[in-house]
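Note that this complex is displayed minus one protein chain, with the remaining chains in position.
Moving on, here comes chain A:
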Amino acid sequence: MATHFLGDTAALTGRTLRHVTRSPDTIITTAVMPIAMMLMFVYVFGGAIDTGSVSYVNYMLPGILLITIASGIAYTAFRLFTDMQGGIFERFQSMPIARSGVLWAHVLTSLVANVLSLVVVVGVALLMGFRSGAGVGAWLAVAGILILFTLALTWIAVIPGLSATSVEGASAFSYPLIFLPFLSSAFVPTDTMPGPVRWFAEHQPVTSIVNTIRDLLTGQPVGNDVWTALAWCVGILVVAYAFAMATYRRKIS
């Protein structure tokens, strides 16, 4: 059965990718909210926020990218949920295929869809004056961290996708994830926050990821933040994967 894993996953990924390309509105709606936030923060609040020598659009883009991913994975949960409800999931599970390929197809599709949304958001940021002097290596590192973050959140999304009983339930989990960047260094420096909030902001995953991406894009040395960021991403990925697979096994047994 293992020999079929790649072929089966490819066939199933082709199917879910068509769902994305045939409803490109999911890419647009994923990108619209982060873009709206970006417009509001840059042109309304940004002038009042002191980010030192960095222009505000450059400062906040990393946080906006994480929000884009957090809202994009809601569609992953939604697509998986729809498969579960419609009976096609059971059809696949009753066929002589590598059964976990069904999940991997959704995960790979989630990666592709989120990368497309990220490209749209970065494009708008460029129009709004975002500039980066980062080299190819730094850009690749940014891409790597964003992909790792997408993978981690995607496996979180698999859990409600498999177990939700309503469409709302399947996507509601993403709201706190979308909100998390506001309690971080994504939009304002953490220095002015009151004690407990500041402590939380400085110790939650988003801050280290945002700081790493910001340093990479502005050509600063990344320091220890990169290791904290990678540890968070890998940690979330491993835990979410374990829970998702446990949920999956409960579903198919």
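Annotations
Everything that follows uses one rule, which is that a contact is a pair of C-beta atoms (placed from the backbone, for glycine too) under 8 Å apart; a residue touches a chain by one contact, two chains touch by 3 or more; residues count from 1.
Just so it is clear, contacts and distances are computed from a predicted model.
One chain of the complex is hidden; its UniProt record names it "ABC transporter ATP-binding protein", one of "ABC transporter ATP-binding protein", "Cytochrome c oxidase subunit 2", "Multisubunit sodium/proton antiporter MrpD subunit" or "Nitrate reductase subunit beta". Contact with the chain not shown here comes from a single listed residue; of A:6, A:54, A:95 or A:234, that residue is A:95.
Among the residues A:12, A:27, A:159 or A:216, only A:12 touches the chain that is left out of the figure. From the options A:86, A:123, A:144 or A:169, the residue with contact to the chain not on display is A:86. Taking the complete complex into account, residues 1, 4, 7-8, 11-12, 14-15, 18-19, 22-23, 86-88, 90-97, 252-253 of chain A touch the chain not shown.
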